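One structure coming up, written as structure tokens, with questions to follow.
Missing here: one protein chain of the complex. Every other protein chain is in place.
Letters A, B and C name the chains as they come in the text, with residue numbers starting at 1 for each one.
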Amino acid sequence: MTLLLETLKPYLLPLIRVLVVFLGISLIVAYLVYAERKILAHLQVRLGPMRVGPHGLLQPIADGLKLLLKEDIMPAGADKGVFLLAPVISVIAAFTAFSLIPFAPNFYITDVNVGLLFLIGISSLGILGIILGGWASNSHYPLLGALRSTAQLVSYEVALGFALVSALLLAGTLSMVAIVEAQQRQGVWFVFLQPVAFFILFVAAIAETNRNPFDLPEAESELVAGFHTEYSGFRFSLYFLAEYAAMILVSSIAVTLFLGGWLRPFARVRALDFLDFTPVAVLVLAAAWCFRECFRYPATREWRWQRLLLLGLGVGALGISAGLLLPARFLPGGGEGLPAFPALTAIQGVFWFMSKVFLFLFGFIWFRGTFPRYRFDQLMSLGWHFMIPVAIANVIFCSLAIVLSRQMGWGLPATLWLGTAATLLVAALLRREKA
Amino acid sequence: MAQPQDISTTVLGADEIILNMGPQHPATHGVLRVKLKLDGEKVIGSECIIGYLHRGVEKIGENRSYPQFAPYVDRTDYVAAVSNGLGYCEAVERLLGVEAPPRARWVRTILTELQRIASHLLWLGTHALDIGAITPVFYTFREREEILKIFEKYCGARLTTHAFRIGGLQYETYDGFEEDVKKFCRDFEEKVDEYGELLTENRIWVERTRNVGILTAQDAIDLGVTGPVLRGSGVRWDIRKAFPYAAYAQFEFDIPIGERGDTYDRYLVRMEEMRQARRIILQAVDSIPEGPILARVGKVIKPPPGEVYHSIEAPKGELGYYIVSDGTIQPYRLRIRPPSFINLEAFDKMVRGHLVADVVAIIGTLDIVLGEVDR
Amino acid sequence: MMFAQGSFYVLAAVAVVSALLVITRRNPVHSAIYLIVTLLSVALLYLQLQAEFIAAVQIILYIGGIMVLFLFVIMLVKLDVALRQPPFNQQWWVAGAAALVLAVELVGVIYLGRGTAALPQAPPGSLQPNTELIGRTLYQNYMLPFEIASLLLLVAMVGAVLMARRKAS
Partner (left out) sequence: MVPTWHYLVLSAALLTIGIIGVLTRRNVIIILMSLELILNAVNINLVAFSRQLADVSGQIFAIFIITVAAAEAAVGLGILIAFFRNRDTVNADEIDLLKW
């Protein structure tokens, strides 16, 4: 028994991390759907889910249950094995990739020296799930959706790749952890040195995740639901999970590469150290909102459990913030060698990382509420005639700038901005040519 | 002119597939079924299959007395019930040889123009939804709701209003009718600009609608399309100006026309029509004359033998009623010229050579209502 | 160590079995799926050989690129006719016999030469850092082949576009 434990010991901590990350991502996906519905609703002068739980907070659970209980329909003439396999591929691809994301300096599953390459590779496996699902359904709409999807993903992967290369030029490494550390060392997030690459990455990320305005593979008004038209119940929810996990994934990649990963904004400015207390402030605000809503709900019997839930949430948030503010000297042993607020310090990385990711996700949702959908040929033309040339120009000019700054001893940021200006010139020329 | 061929019998090439769109599809505006012959994603042939909502309205008309049939016309173009009612009532009035009193005509004009705005709002929201902008539909429904509230206060119904009676109006306007209409018009001006902000200048919107579904003026006339679809092709033809009915002769308004006859032009035409409708309403509501609301038509409506064709400019185009009377209380034959049905004829001409995504844009821009197509 | 060896045999078995399935399945989509399994296990073998870069390239290019292309083409061509025809041609037994002879020969040679191939094993970590090493070698010693390869890709791209393009009728 002890021998077994000894053998398993090195695997225990990674296993716990894997579990925490995967469960966390699943939970975030569930509430991302809720957030999307709520944000879209408020953009569209309506309220969104309000019934299940206070402000519909339990809606994701109800949705999940509903999906799980639905009948798993197999279309006649479908290729059974492939049909069952396809959504699983998508989910596995989306979730495996998270093992390479550094959420905090001390919290990541693994870090390999070709991390970014693996990340792209694994996430590109997700295409297989879409294309096989579309083919196996034995139906025209999914097939068209799958064809669109493949062409779109493959095309925008090129632009995405070049945008990533621009960041790699600055970091000089493929390891995700080292990329963030490079930004820490250079004292500037790469978004300020490579705005064009960041923009291209953002647009390509939207295309890669099939989100509006590039949501052609599942364009509701044209292809009903695209590649997952024939899927229902549990298997549909797998695709759903994969899609939203992929959104979080590309946001995480963008945050790691361009927005400084786990770094706090202005990490070097000591005068802004009070920003370290932002998690506490957020929690206290959330608690205050919970209490206010609790009193705004009608004090009748039928709302009782909803008010209790709000009260519980508020108290919980306050409790967590109190725990975060637990000073080190109250800990057993006096907290020797620990920072002043150990819990607060421990969650800093994850907090800032996830905040930036949420910023991205909000952008995704905002776009969905704003833009019409591109047509397929326009999407392709945008990708090949605009995004890819600009991305290549950016790589060329920025590598030139880096070489120049090394040779001539010019300041790196200024030279890079020069390169960016040249790229923008190319972009303007391309646009004019098109018009 | 190319005849729509029966595409299901043609031999398919290597890259060609037949795609069945509808009758249950999110973007066919009801139960239109379109068979598309695709080369990859390019449409090389199409065939519309209609009739899923056929209720035999015209035949029913032969078995109902004139007033009894009036509620049925509400249910043809069910998003513009007021306009349908106006057309029918005026047709029967012409058959009878009576004219509605001025007050009734003024109120009729106001309500029909409100209905035009409501119908265009519904079109705008769903059209944008088809093209992938999911937000405008909620904004347009917000304004449409205000119009429906006015209808509800006026006659008690929101959708199938049955607002008019043969010979005039059944109900006097309620207290505060003018204020409600004016308030709506005041609010609506900036709202319609708001939709413009969301779409008119939007790159993606312009790219999706420009040069899509071009219908030249000659083709439009040959196919007999009417309404905004015809005007979008640059033909200045509007029955409100050509054969004024109700009280339109009294008011100033412009007829917007397009230049290229593409989907974007039709969009602009309809947007401008909403502004013009507002203009008409504002003129009318300030000058509603006093007086009776119902002409003397007698308790039993029994037109003399004869026939009449009367048409109005409904939101979707020329809505005509052809009624043959044999002197009894029921029409001998009643025929509705539905604008949606005839505009749908242009569909095949417009979609050829476009992509699947354009098909939904073109269905949207034709602004069809299947209740009216199938009757 | 035991884990490493065990995983090699497992991966090798998976690769061979799914390779066999690739050439025996009637439906090309199933073949493609099994080929993806083979390619994935080969990629994992590369990882074991401490060639991380090649492993990543294998996944990105082979699975994310070439196999997606294969699947894409399979979807474009109609398969219903091909599925009903016999999957093997008439000369299958000749080909099988010849291939078998080849296999025996290869394995024999490898087995006989296993001693001569037993050069001193490189110590672990000798090819690290893998990516930098490959990058330097590729751009310093193999610059010309690299450029030629890029030219090849360009030619292939133009050729493929030309082939697949429809005749303007």
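Note that in this section contacts are C-beta pairs under 8 Å (C-beta built on N, C-alpha and C of every residue); 3 or more make two chains touch, one makes a residue touch a chain.
Please read these numbers as outputs of a predicted model, since none were measured by experiment.
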{"item": "On chain C, residues whose C-beta touches the chain left out of the figure", "value": "1, 4-5, 8, 12, 15-16, 19-20, 22-23, 25, 28, 31-32, 35, 38-39, 42, 45-46, 48-51, 53-54, 57-58, 61-62, 65-66, 69-70, 73-74, 76-79, 81-82, 85-89, 91-92, 95-96, 98-100, 102-103, 106-107, 110-111, 113-114, 117-119, 121-123, 126-127, 130, 133-134, 137-138, 141-142, 145, 149, 152-153, 155-157, 159-164, 166"}
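To be clear about the criterion, only the chains that are shown with their structure count from here on.
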{"item": "Remotest chain, chain A as reference, centres from CA atoms", "value": "B"}
{"item": "Chain whose Cα mean lies nearest the overall Cα mean", "value": "A"}
{"item": "Rounded Å distance between chain A and chain B, as computed from the means of their C-alpha atoms", "value": "45"}
{"item": "Residue numbers of chain C (touch at least two other chains)", "value": "76"}
{"item": "Contacts with 2+ other chains: residues of chain A", "value": "none"}
{"item": "Residue ranges of chain A in contact with chain B within the complex", "value": "40, 43-46, 140-141, 144, 148, 212-213, 215-216, 219-224, 368-378"}
{"item": "Residues of chain A touching chain C in the complex", "value": "79, 81-82, 85, 112-114, 117-118, 120-122, 124-125, 127-128, 131-132, 134-136, 143, 146-147, 150-151, 154, 157, 174"}
{"item": "Residue numbers on chain B that touch chain A, as the complex places them", "value": "17, 19-20, 25-27, 41, 128-135, 138-139, 142, 198-199, 202, 204-205, 207-208, 355-360"}
